[in-house]
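Here you go, one structure.
Of the protein chains in this complex, all but one are displayed in their positions.
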Amino acid sequence: MKRKLAALCALSLTATMLLTGCGSSDSGEKKEDSSAESTELTMFWGSGQSQESTDHIKTVISEFEEKNPDIKFNLSIVSDPEGQVKQQMAAGGGPDIVNTDTTSMQIFASSGYLVPLDEYAEQYKWSERFDQWVLDTLSYDGQWYGLPKEMVGLVVYYNESMFKENGWEIPTTYDELVKLCEEMTAKDILPFTFGSSDYKQANQWWVSQLFSAGMGQEDLHKLLQGEMDWTSDEVRTTVENFVNLWENNYIYQDFAAITMDEARNLFTSGKAGMFMSGTWEVSPIEEADPDFEWNIYQMPSWRNDAPSVLPVALDGSYSINTKCENPDAAAKFLDYVYQKDVAVRMHQFGTLYPLNDLDTSSVDAPEKVKLLQNFLDDSLATGKIGYCAWTYWPANTDTYAWNNIESVCMGQISIDEYLEKLQENFKVDEEKGNVLEF
Amino acid sequence: MKKKVMFLNFRIRKRVLDMKQIKKTKLISKSERKRELLAWTMILPALLLNVFIMGGPIIGTFGISLTDWDGIRQASFIGLDNFKKLLQDTHFFWAALNNLKWAVFFLIVPVIFALIIAGILRKVKRGQLIYRTLFFIPYIVPSVVVAKIWTLIYSPFYGITAWLEKLGIQNPPKFLADPNISLFSVAFVDSWRYWVFLMVLFLTAFSQVDKSLEEAAMIDGANPVQTFINVTIPQIRPTISMVLILTTIWSVTTFDFVYLMTGGGPGSSSELVSTYMYRLAMQNQQPGYASAISLVMVLFSVVFMSVIGLLRKRGWEI
Partner (left out) sequence: MSMNKKRTKKEKGTSVHTHIFLTIAIIVSLFPIALLILNSLKTNQEVMENPVGLPSVPQWNNYVTVWQQGGYSTAFLNSLLTVVVAIVVVVASCGCCAYAMTKLKPRGSRLVGNYFMFTMSVSVTLCLIPLFFLWMKMQLMNTLRGLILIYIGINIPLIVTIMKSFFLGIPDEILESARIDGCGEWKILWKIVVPVSKPIFLTSSLLVGLAVWNEFFYANSFIQNDGLRTVATRYLAFTGQYSSDWSQVCAAGVITILPMVILYLIFQRQFIEGLTAGSVKG
């Protein structure tokens, strides 16, 4: 009896030791140290980010630590920071500084996981440094919850030399756009290249673009605030216009089957004339072929009665977790990140912070980055902006829209059904309080 | 009076029997119980580990399916609403139809290939083992690598499609891009792996076939193909039926290759119930609804197996 028991104990002890021993190899987030001497802050960072931005944040962190010896920073580099943050927050944990897209930020805010930043905004004068449209997207229920990470816009990259050779002009209406595509097709050139097989969510870009160009700013705003039905005629025409482009192969018909890299190759190798993507595309394009002559234009409005808009988005936000033991330290860090001299360094890599007091003229950024920055600034100044799905649309509607746009093109679901479902999902979003008020 | 006596007798007899029974159980009981306790100690670790990882979660799935949980906020009980939603979900039925197509494909293509190759291979005396070993390699290669290399083969730029275009063939099939054939392109890849598994099973089954029957048929003038079809195959019917049952059950939950190669696309042409469920749970933040779908998948397997069991009991030889 004794021996039996002993054997059992030994077995279970060994098993436990083995299992706990394995735990030493994981480097998940550590709990904050709430000792009186030092505070520790944790944050996740994506390993997919460019080396430059990663180096930049690390430099910022070490500078901050030097200036604040009582605060230690723990940066975890993981491949899917957003996913991890979501999971951990849902489980009641999560890093001190929460790094996610704005839609998730809204959900977290509504669930009470985030610290309202209004007080800090006063203390650090953040409210003066950001434009109203920025603040709108980062508020929930009248309170402010996040600092914007990066501002992006959706533009059309085009092959400048090809356009010059063929005497093509930048289109200013939908009809001109179609005509341009026709001419390109006649010359065996693919008008719009695109590829989302390795990242389906890229479909969001086209969804954002088509609705912005097709509906125009005013109507899209109404749609997203529930003042217009998704089944209305204007929406129908918009989606039809898009499907029309796809059916004629003006947008690469097999986009669901090629990767974004392959799509970009088609553009830089001259097989495609245009590439609709975000301002982030500047780095990969330059990397693929530094000698490639390209420029950008804003997608013309597809309506004759609405001006062209630039769909903009905030590519994420920094927020403070309510589980953070020292939110003051976290706020201090965030403020440092946005210091003028610090934020401006990111500008060089094409990361554009929407700070209205950022003097980027002194920064030695590559010419193309400056081009994009100016483009963005100009459009923002006119106030004619479109609304990207991942910042402005409520969760369920957004997800349904980009998940099913392929099926609409291929006729697997009818446009009517697509619109009805969008309407349904929007209603659900309204009930759950997902709709952003802006 | 008679009745009373009989009744008394009966009661006495019962008493005696009971006491004997008690004695019996009491005598054996001590060492039996000790042994049983020991046995259960041996069983428990494995059992508990599995219940913790599988048994519990299966019940958990049932629980979650009755809520509207989105993974972040608090869940609230909504009863069978998820299941009602399921019945009206055209996307789900589309995916289920794809599962059906997948199952039909798998019940035919790899099975036939396996039968043919096994039928040929069994005749080979020397080298049978070498062939078997080489054939089986695809089965042990991890699915991620298989998916990647076949994606290359299917690539519109570097693969078969491009090669056919160079040869001048117009409109070559676009395997993963054409919504009409994307599902089957992926099914083909999975069956490329799966048929060797079946082949080995058939080989083993064939080795137990009665050769004399075959020889008799050959003497009667049947050629090898006829013999194979009419004599050999019927003899391994139990194996074949087991294979068909297994294939059907596995086709309900197949996931890996569709997820790795097309993600359910283009559109929803290759969407399976499992990929739909996965997306709902992980990306669309609807684990409650996704759990309802999981349960339906389990239900299907359970019902299917029960039907088979029932038919077998009735004498059907499946």
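Letters are used for the chains, namely A and B, taken in the order the chains are written, and counting of residues starts over at 1 for each.
Everything that follows uses one rule, which is that a residue touches a chain if its C-beta (ideal position, glycine included) is under 8 Å from a C-beta of that chain, and two chains touch if they have at least 3 such contacts.
Keep in mind that what you see is a predicted model, and the values were worked out from it rather than measured.
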| item | value |
| --- | --- |
| Chain not shown, its touching partners among those shown | A, B |
| Residue in contact with the excluded chain [from B:8, B:58, B:80 or B:307] | B:58 |
| Omitted-chain contact residue, chosen from B:133, B:170 or B:212 | B:133 |
| Interface with the unshown chain - residue positions in subunit B | 35-36, 38-40, 42-43, 45-47, 49-50, 52-58, 60-61, 63-64, 71, 112-113, 116-117, 119-121, 123-125, 127, 129, 131-146, 148-150, 152-153, 157-159, 162-163, 188, 191-192, 195-197, 200-201, 204, 224-225, 228, 242, 246, 249-250, 252-253, 255-256, 260, 274, 277-278, 281-282, 287, 290-291, 294-295, 297-298, 301, 305 |
| Subunit A, residues in touch with the chain not shown (by the definition above) | 3-4, 7, 11, 15, 18-20, 22-23, 25-28, 47-48, 76-80, 83-84, 87-88, 90-93, 198, 259, 261-262, 265 |
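Just so we're on the same page, only the chains that are shown with their structure count from here on.
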| item | value |
| --- | --- |
| Between subunit A and subunit B, centroid-to-centroid distance (C-alpha), Å | 40 |
| Subunit A residues touching subunit B - in the complex, by the definition given at the top | 4, 8, 11-12, 15, 86, 89-90, 107-108, 110-111, 197, 200, 253-254, 256-258, 262, 395-396, 399, 403-404, 406-407, 409-410, 412-413, 417 |
| Interfacial residue positions of subunit B with respect to subunit A in the complex | 38, 41, 45, 70-74, 90, 94, 156-157, 174, 176-177, 179, 262-263, 265-269, 279, 283-285 |
